[in-house]
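All protein chains of the complex are present and in place, except for one that has been dropped.
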Amino acid sequence: MKSPHDIGGDPAGPIDTADHEKAFWEHRADAIRNLTRHVARTDETRRVQESLGRELYDQLGYTERQITAMVQLFLEKGILTTAELAAKIAEIEARERAE
Amino acid sequence: MNALAPGTRVRVLNVVVPGHVRTPFYVRGKDGVVAGIVGEFDNPEELAWGRTGDRRRLYRVRFLHRDLFPQLPATGDEVDVEIFEHWLEHA
Partner (left out) sequence: MSTTHDHPEHPDHHLPMTYHEKLTTAVLELLIEKKIISADAVRREIEAIEGRTPQIGAGVVAKAWTDPAFKARLLADGNAATAELGLDMGDSNLVVVENTPQVHNVVVCTLCSCYPRALLGLPPSWYKSRAYRARIVREPRAVLAEFGLRIPDDVTVRVLDSTAVTRYLVIPLRPNGTEGWNEEQLATLLSRDAMVGTAVAREATVAR
């Protein structure tokens, strides 16, 4: 049984060969990844991404998968709590509404 | 296992193991040739759980495309894949 990430050799459709601008938030997600290797190793984030299940794996974009995996690891390791995340997201949404 | 010399014919194990693995399905059970030794590195299958220190030899293995995909029209093309020693046996 293959995990959804193990796709080498599978048939697939045409390739969109165009360049797409990277969104700024993706650079920020990359920065988190690069700066937290000491707490969440590359292979740990890969393991989590691989265990997301086919639907999530296929529907999430590359960076979305990456931040999803990092958050799960930070939660597992007790670096963040779900309450902290929820409060912070609410704060960010309030700031956004105020702009 | 002693180090495998370049040119050695090897077969990739066709087994299922739990957790994170960096040996793709498309080479499992397939035969190839050792193209070189990459070096010794921590086993990613253990790194995936935050554990370091499990050192393994990493090989670059060259496969003929027609051996990987025998159902497709044969060409002389090749695919190189890095595979850890514990996934290889003599062919």
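The letters A and B name the chains in turn, as written, and every chain counts its residues from 1.
Keep this in mind: a contact is a pair of C-beta atoms (placed from the backbone, for glycine too) under 8 Å apart; a residue touches a chain by one contact, two chains touch by 3 or more.
All values derive from a computational prediction rather than experimental measurement.
Trainee: For the chain that was dropped from the view, give me its touching partners among the shown chains.
Mentor: A, B
Trainee: Which listed residue, B:17, B:72 or B:91, touches the chain dropped from view?
Mentor: Counting the whole complex, the residue in contact with the absent chain is B:72.
Trainee: So which bits of subunit B touch the chain we can't see?
Mentor: 22-24, 26, 38-39, 41, 44, 58, 60, 62, 65, 68-69, 72, 75-84
Trainee: Tell me, which residues in subunit A touch the chain that this view leaves out?
Mentor: 5-25, 27-32, 34-36, 39, 42, 46, 49, 58, 60, 62-64, 67-68, 70-71, 74, 79-80, 84-85, 88-89, 92-93, 95-96
Rule of thumb we're sticking to: only the chains that are shown with their structure count from here on.
Trainee: Report the residues of subunit A in contact with subunit B in the complex, numbered from low to high.
Mentor: Going through subunit A, the ones touching subunit B are 1-2, 6, 8-9, 41-44, 46-47, 50.
Trainee: Please output the residues of subunit B touching subunit A within their complex, sorted ascending.
Mentor: Residues of subunit B touching subunit A: 16, 19-20, 24-26, 44, 47-50, 68-69.
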